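The other protein chains are all here in position, but one chain of the complex has been omitted.
Each chain carries a letter (A and B) given by its place in the written order, and its residues are counted from 1.
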Amino acid sequence: MFNSHYALMKEFASRLSVSGREHDFSNDLKAWMKPFADTVSTDAMGNLLLVKKTAVLDAPRLLLTAHMDQVGFMVTHIENNGYIRLSPVGSVNPIAYSNIPVKFSRGSKGILVAETNCKPEEMKPNKLYADIGTISLKETEKYVQVGDVCAIDVPLMKLKGSRIAGAALDNKASCAIIYKIAQLLSAEEALPFEVGFAFTVQEEVGCRGSKTIAYSFAPSYALNFDVTPCYDTIGSIPGNVRLGKGAAIKIRDNTVIVCKTIVDSLEQTAKEESIPIQREIIASGGSDTGVLQLTRQGVAAGSLSLPCRHIHTGTETIDSKDFDAIVQLALAWIMKGKVFEFESLG
Amino acid sequence: MQIENFFSLCEVFGPAGEEKGVFQWIEKELSGHGVSITYDKVGNMHLYKPGKKPPPNKVLFTAHADEVSLMIQSADEMGFLLFGGSQSLTSRFAGNMMPTAICGKRLVVGKNHIPGVVCIKPISLQSEAEKNKPPFIDEMRLDIGAKTKEEALSLCPIGSLAIFDSDSYSFGNGRIKAKAVDDRIGCYLITEYCKQNLPFDFHAAILVQEELGCRGAHVAAYIQQPDIAVVLDATTAGDVGQVSGMQCITVQGEGGVISYIDGGTIYDYALTQKAFALARENGIKAQVKRMATGANDAKSIQRSGVGVRVISLSLPTRYIHSSACVAQLKDMEAMEKMIPLLHNQFAEE
Partner (left out) sequence: MHYFPTLIRLQEFPCVSGYAYGFLPPLQKLCEGLFDSVSVTPAGSLLCMRHGVDARKTILLDAHMDSPGFMVSMITPNGFLKVQKIGISDNNLLPSLDVMVYGKQPIRGVFASKPPHIMTPEERAKAIGDQDLLIDVGFTEAEAEEHIQIGDLVTFSPCVTLLQNGYVSATGLSSRLGILSLLHCAQLVQHQTLPFHVACLFSTGYHTNNRGISSAIYLLNPDMLISLDACPAAFPDIDKRLLCQTEHGPVIHVCDAHGLSLSNALIDCAKENGISHQIMASPSGVCSQSDRAFTSFEGVPTAVVSLPMRNLHSPHETACLTDAEQTARLLASFVLHPEKAVIPCK
């Protein structure tokens, strides 16, 4: 259906899904993913779960997760003169969001600007406001209402080589990765365990959605897919992850220390399949992996991350080679039954 | 609304960690009204009032019993008590209260309600620098009139809880002043609703320790596992002095506050839209929260167990978390009118 990784990611990234308003994108994902799963459900928070069942009784359950929400803004107030006041949803660097084009829930396009004469040291997300060209509260309300959302409107573009840049690759690229894995799995023979594909909500505001869907599905094993920062840009602090160096196997972020056996299992598979990998430890930032690990009596949880530069901007940049490496690694790991090596140590 | 009755609830001693006075008030009010009452392991009160029929959706209404409070930590050789509100031993602030809300006010301590006054160095003895900044919590003392450290600690042992000692009254153009309006208004409205004959079975939880981080709510929601929760609380009204527009957060006189987003929760979109539609259709005032500040028990409830669809309905309250909360009767009545509408609508949503 999508004839290249680029076409796939471009389609996914074009959908607006600010945290708390993932519904429309969720419906699209449901339609795209349906051929690859046996059951589909949505929970109270809006998480989307598709399950590929197994004939084996009492089989263990593996959950693959990717958050489907993106950072953006929610409209909380409209001024009498039509300007739109916003609250940031997720971690937003106000400098990256000043003077940018945005798109709103009901389709309107506009600009996001900073209050005039705001000093750099005073810049905070609530100094940003949006203008869609209207001149009164009444006029604005025809197009945008309190409770609507908006996000950066920068479509994906191809850079040289296999690199792609644009907005919302965090985390539409990982949703695309899960799509590819599900597609490839559907062509394979039946598995001896159940696989859940969960597209979670509200990760950007504190890993909120993954908690409830993991509780419902009650997996024994889980693999999370998200982007991870690269340390190879000008001015970056030193760090290991680089764009194009391969699938990043998460060792640690500020929500989780992944168990050694999990890391070893993924690395071993990569070695056997000659898939390029790199170890990921990040200086700051979290993911749904920690939430997965804490579910019920404990879950053996790991994570494969897509290296991404300039996260939470309109110029997020990834390498299709890394995308491919993650899909291949996850698939090989699942098909080889390596899930049974996923042991949760202390 | 029976305002004198509401005042009597506000005046109950109910700090976070020792909310049983509030539960006793509610039990007394509900005696003979056919409400079954249970308590869970962390002390939340669960109410169940049977209605004409069970609802297709289980809807849980919540309010929190606790008020802002401080804890006695030690005493000095002169018999003054030292107190704090924050976990950190070195914190110079009191958790969730402004220092100016505390100093110069009266407190009562512990189950014997020992009265005391919060004092700092008198102004005539303060330096210019001291006069120009609010005091830190470690600069304040509670004077209960004790003469020695031993006397002070025997009356108010380490760990005793202290709340504001503040009376209640109506004033101005339909306004009230009382302590603990946050969240005795929620407790009051739930209690009153329980006294009525209801079309659907009604579930409610009166929660503990909201002021310490929405703690009781995790357990109550996990046990009840509702489909939908309506969180009743009080929220900041900033329509004071020159503050206007978005900066007010909420305004008095515009009805109960139904938020799309706050500092802890992104509320269920469909339910929030429905709540506003109900208000409009029934001529009841309701307003949005203009900035995403603050948080309430919804944040603990939404993500518990398999997940819960949540909305909140709050009273716009001036000087919240102080001894003198000010609210408008019109807004309280608007909230009261919304409760049956929300219950009946969401029961079949």
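Brief remarks follow.
By our rule, a residue touches a chain if its C-beta (ideal position, glycine included) is under 8 Å from a C-beta of that chain, and two chains touch if they have at least 3 such contacts.
Since this is a predicted model, take the numbers as computed values, not measurements.
Every visible chain touched by the undisplayed chain in the complete complex is listed here: A, B. From the options B:Asp40, B:Asp143, B:Glu333 or B:Glu349, the residue with contact to the chain not on display is B:Asp40. In the complete complex, the residue from B:Ile3, B:Cys103 or B:Ile223 that touches the missing chain is B:Ile223. Within the set B:Lys105, B:Lys177 or B:Arg215, the residue that contacts the chain not displayed is B:Arg215.
Residue positions on chain B in contact with the hidden chain: 15-18, 37-43, 69-76, 82, 84-87, 89, 95, 138, 157-159, 161, 208-209, 212-213, 215-216, 218-219, 222-223, 300, in rising order.
On the side of chain A, touch with the chain left out of the figure occurs at residues 237-240, 251-252, 255-257, 259-260, 263, 279, 281, 283, 290, 293-294, 296-300, 344-346.
The rule is short, and it goes like this: only the chains that are shown with their structure count from here on.
The part of chain A that touches chain B in the complex is made up of residues 19-21, 23, 43-45, 47, 74, 76-77, 79, 85, 87-89, 126, 146-147, 202, 205, 208, 211-213, 215-216. The touching residues of chain B, counted against chain A in their complex, run 227, 245-246, 260-261, 266-267, 269, 272-273, 288-292, 302-309.
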